[in-house]
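Other chains of the complex are left out, but the ones given are in their true place.
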Amino acid sequence: MARVVVDVMLKPEILDPQGEAVLGALPRLNVTEVASVRIGKRVEIEFDENARNVEEQSRVIADQLLANPVIEDFTIYIEPSPIEAP
Amino acid sequence: MTRELAMTVDTVGVADATPDEKQPWAELGLKEDEYERIRKILGRRPTQSELAMYSIMWSEHCSYKSSRVHLRQFNEKNPRTPRLLAGIGENAGVVAIDEHIAVTFKVESHNHPSYVEPKQGAATGVGGIIRDIIAMGARPIAVMDSLRFGAIDHPDTARVLPGVVDGIGHYGNCVGLPNIGGETYFDPCYQGNPLVNALSVGVMPRSRLQSMQASGAGNIVILLGAKTGRDGIGGVSVLASATFSESGEGDARPSVQVGDPFTEKLLIEVCLELFDAGLVVGVQDLGGAGLTCALSETAAAGDGGMHVDLELVPLRAKGMEPHDILASESQERMLLIVDPAKAEEVLARSHRWGLLATAIGTVTGSGRLVIDFHGQTVVDVPPKSLADEGPVYDRPIAEPNDLALIAVDRAETLPRPSTDEEIRQTVLDMAASPNLCDKSWITEQYDSSVFGNTVLGAPHDAGVIRLDERTGVGIAISLDGNGRFARLDPYTGAQLALAEAYRNVAVTGATPIAVSDCLNFGSPEDPHVMWQFERAVTGIADGCQKLGIPVTGGNVSFYNQTGRDAIHPTPVIGVLGVLDDVARRIPLGLGRTGDTIALLGSTAEELSGSEWAAVKHGHLGGVPPKVDLDHEMKLAELLARLAGTEQLAAAHDLSEGGLAQALVEAICHSGLGAQILLPEGVDPFTYLFSESSGRVLVVIPRGQELAVRTACEQRGLPITPLGVTDANTDGLHLRDHFDLGRAELEAAWRGRIGARLGE
Amino acid sequence: MTARVGIVTFPGSLDDRDAARAVHLAGAEPVGLWHDDAALAGVDAVFLPGGFSYGDALRCGAIARFSQVMDAIAQAAERGMPVLGVCNGFQVLCESHLLPGALVRNAHLRYRNRPARLRVETDRTAWTRRFQAGAEVVFPAKHGEGRYVADEATLDELERSGRVVFRYLDNPNGSMRDIAGVANEAGNVVGLMPHPEHAVEALTGPSTDGLGVVASVLAHLSGAGEPQGANR
């Protein structure tokens, strides 16, 4: 069963108010040495056992659905299938 | 890892063969005699699944075992009215509005889950009450919320309040229901036990009223909506720690329920479509206690039995055992009973909306509820023993020892502001206090206009919704409670809440017709709490009898206490009223410049339990204000009459904070100022801050003063002219005493909640 | 013959009835369209109402974009059919790339419901030609993700070509350049966050300014002359 992770982050030039809010709250936790916080999405996709073209399909999903190119960038990680147990 | 089914499933056969198997009934919250009764009903030990089902259905939450003996009063004392189409015992009460339209409404608590996980707890509270409305055959058309938190400055309030508001807003907004009002209070007594009570109201053609009966042998049982997961397993009966499986496998903690308003929206549309097409014989929502409750209640309400193949239930989690499936509180599910000839169409229409629908069983003539799992019988019980024949306790009752002492500790003896400047400052301080300040930080997070029928929403005394665009007929609803008054005297406190909700509805010009209530109390095992409960229920029942409006349903929430500290007894009352034409509703505000401001009702020196005593002295003692329900009835009749003849430009109920606060709110909600001259001889402080019941601030259009005065005199209702509205007055001008400019007033009143929460 | 305005229902659409009421009150005939419809039932214009289509999963409007009806709408829009997207409908139009830019989380991170004062910046669109350019209107704005963003070049281009249709007078969400609504190049496709369909009756709305939006498209469809403020 192939597992794919797609990370979707706002483009650097787009304001991320959520990240800013977290950054602003850090001093209350006595954390003062942080320069920036950005918050995006992590999408975990599990393909069926026998799925084909996992990479290609992941690209389609990420490109057309998971990320909006106007505001977001994405990265795809395909986790290697675990080796079958003997 | 896959497990051998036969090894783990506790079937009826296994139960027969192993009568002495030790069972965790105590951990599931059952008493020894209750467990023995189950054995007697079944003639053997229960299977694991049966034990789970009994423990859930016989829990306080589902069986009302501590409250039932008292709640009977509602039925006994309820006035007979042809309007009442369905009452206590149904998912929600239904009242007729006219010959075509009926309305159903109910208020329910989701207190504990909202403390554990504020956002999801509150969201699923809204979701649950909406499904009760659907189950009656109605389209939900609005929600309201009554909220109580600990002190606003307490760090945990900053966690709980924003989460709760986010949850209510998220769910209501996404499912497309306007939020038309509610209440928000802060009091340290709710610190570890915040109260989240949600109300929903729905409308239907009278002919669409649905029943929860699983009748007609051969009919199909269909589960509609979300997949079943491990949500809230065990939550209903023992919110604590008991685990059903002794294998020690998995996480024994009940997991939090997460709501999905999108699926709920589909449920609404699909159910209404199915009802309209006449495809449904019976329907029941799944809420607390999930399938266990829905199966046993529908089977018990029907005329036969039911057979269910549990493995057909679509699951979201792996490895769920039969008792898990039965106890799961996964949200957004409904149970339908359907004629077999129509089952195909039901499935097809559901799928068209993208909603899962699965036939999981049939109605039988066996008189038993039989549940199989992969062909093995895991449950075989008489359904009424689960749904209707749970234990009933008449728990000991004792008046709290401190009550006599508290009664003599009257707020009327507290030091008061005496100079004009001190009173002026008190007006400002009160307006800025957490319970009286502007709540728009909360209400702006709620959609109020979706559906396009909201005539009045927050911050009005009651929400008003148009039901029929052609005729203009509509309803008004208000939700009110006052824990402090109820702490001082639960009977009077409950009636004060009833009177306030009743008056709030009347203030819009509507005629009150029905009641729903949510009773929030501490532990029923504490005789003092039980005494409070009994007094409050009696107060509501007597009050409704007097007012001539029936209690149509409601909800009880016990165990709102931390250690030995219970919350104030907090009955929250919802009153529903009818307006023949919503265009005639009376709004909040000050009307037009030159209109007359007057006060209906009379003011006594009643400061005990008041907001002033709490804000300025942290004081709670004495006896609450008097209630006069005869007066309230006359007042309501008058207001409806004046609304019908358009003889009032605006009106506002007086409650917490008294006349001073009512003026502040009317001014802040209008562009005008108010010139006020207090009646001769009154003590300004008392007149401004007393919380005497039965009073309404009214604004009378120019030229109508005499007619209104005459109408009051005819009814023996006191009316006191107080002044005029004026475009050239800046804020509040209290002649001979002080001026309070609009800017200063608004600065005090607005923006407080966000500021206090650190935003 | 009265104009027929199609109103799309996606699973999770909420304001479809309200849009139908607005269309009706303004004198046109509302026609229900289903997300799965492959054709547009011969309507003259399309209204994409607000709501939470598909639960607003991922991003608002992201999934609705893939419905059959959106293919048909995109083709019709190409041919000049007037299309209006309100709130979620606006988000769907941006996600479908029928309008430029995107709508992201409000800068203050909360859902907020307030009447919004807007300036109608242009009468040169199918949905605003009955307004005076520069007129002020009040529509309810209520959303959690309504902050309009686009890159600077796009924003400049929108300004230059007069495609900023509505602008907030008190920006409620941090939208870039106070933009509340935009149009495509041809002016037939318009999207905005605030809700004209909730401003059509004095009894229930903050104004009745929303009627002008439907009146505009009716004027547009009947080919009734130039925009009212064309001589500005």
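Residue numbering begins at 1 within each chain, and the chains themselves are lettered A, B and C in the order written.
Basically, a contact is a pair of C-beta atoms (placed from the backbone, for glycine too) under 8 Å apart; a residue touches a chain by one contact, two chains touch by 3 or more.
These figures come from a predicted structure and were not determined experimentally.
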item	value
Copies of each displayed chain within the entire complex, written as a formula	A x2, B x1, C x1
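Note that only the chains that are shown with their structure count from here on.
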item	value
Touch-based graph of the chains, sorted into line, ring, star, complete or other	line
Computed distance of Cα centres, chain C from chain B, in Å	37
Chain A and chain B, separation of their C-alpha mean positions in angstrom	40
Residues of chain A touching at least two other chains	none
Touching two or more other chains - residue numbers and ranges from chain C	none
Residue ranges of chain C in contact with chain B within the complex	11-12, 14-15, 17-18, 21-22, 50-52, 54-57, 110-114, 140, 142, 144, 195, 197-198, 200-201, 203-205
Footprint of chain C on chain B - complex, ascending	169-170, 173-174, 176, 260-263, 265-266, 353-354, 443-455, 466, 469, 582-583
Touch list for chain C against partner chain A, complex	58-59, 62-63, 66, 94-95, 100-102, 104-109, 149-151, 174
